[in-house]
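Here the complex is missing one protein chain, while the rest keep their positions.
Here is subunit A:
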Amino acid sequence: MSTETMKRPRSAEPGAAGSGKLKFSGVLRSEFIKFFSLPSTLILILSTLVVMVGFAALSAWGIGVSMEAMASDPEMMAQMGVMGDMETMAAAIPGSGLMFAQLIMGALAVMVMSSEFATGAARSTFVAVPNRQLVLGAKTLLVSIVSIVVALVSLLLSYLLAKPIAENYKLSLEFSSEAFQRQLWFGVLYVLMVSLIALALGALLRNSAGGIVVLAALFFVLPIAVGSLSSIVSWLADVARFLPDAAGTALMMMPGADNALETWASGLVVAGWCIIPLAFAAVTLQRRDI
């Protein structure tokens, strides 16, 4: 370092730094530059695509093979009951990786906020943009766009790959079927909800590991814990339906599943999970020192 020369200070020509004001569009651009400049971002997005497509292919193949086995055994076929269920089952194939993809996308969203604090970059960010809500707003929009695009692209890719495999086993996977349309659009909404909760957790906890652990607990541990306890404490069964995982999944499934909320109610619960944690994050971010 000592061999390097620092230039003598000189006058910046007037207007060298332009005359732009602090604007939301600028903050959003800044967040995009930061987001896509990290190798981890691309790795995690790529992993999501691989996991989604991989699981869709595997499950298309797996379901197909077991269908074939059943077809040769009429007794089992009868046990399975209505053939109408087949379409629903097939429609769920492209989304079979969602459970893991949500965790990857969630981790990414946690880090969008927590890495600022973990690395000290928050000081630079919030000095440049002292209006903290602008930063949270830009990050929310960034995370929303990225989750929607990644979820949509990966579900469509999964569909394209799973369709020929499924058809090979005489399972029909129709793009325009209601079952698949629900899977697709509500699957995207589900991933969006997970990402927004994750972003809020990152802002509330300011710690990557902590945020990811709480997120995993909320989606994987809590439903199981509540589920097993609800046989003892009956009202917990009602609570279980309002957990983000249950409400989001209920939307993706065809209506009529036992114990699920109605579509509009599930939609409200999901919206609540998207908004309320973020509102807490906004308040905390405003109050706490950086």
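Operating definition for what follows: a residue touches a chain if its C-beta (ideal position, glycine included) is under 8 Å from a C-beta of that chain, and two chains touch if they have at least 3 such contacts; residues count from 1.
The rule is short, and it goes like this: contacts and distances are computed from a predicted model.
With the options "Acetyl-CoA acetyltransferase", "Nitrate reductase-like protein NarX", "ABC transporter ATP-binding protein" or "Urease accessory protein UreF" in hand, the undepicted chain maps to the protein name "ABC transporter ATP-binding protein" (source: UniProt). In the complete assembly, the contact with the undisplayed chain comes from A:26, out of A:26, A:137, A:227 or A:267.
Where subunit A meets the chain that is not shown, the touching residues are 1-2, 4-12, 16-23, 26-27, 29-31, 33-34, 37-40, 115-116, 119-131, 287, 289-290.
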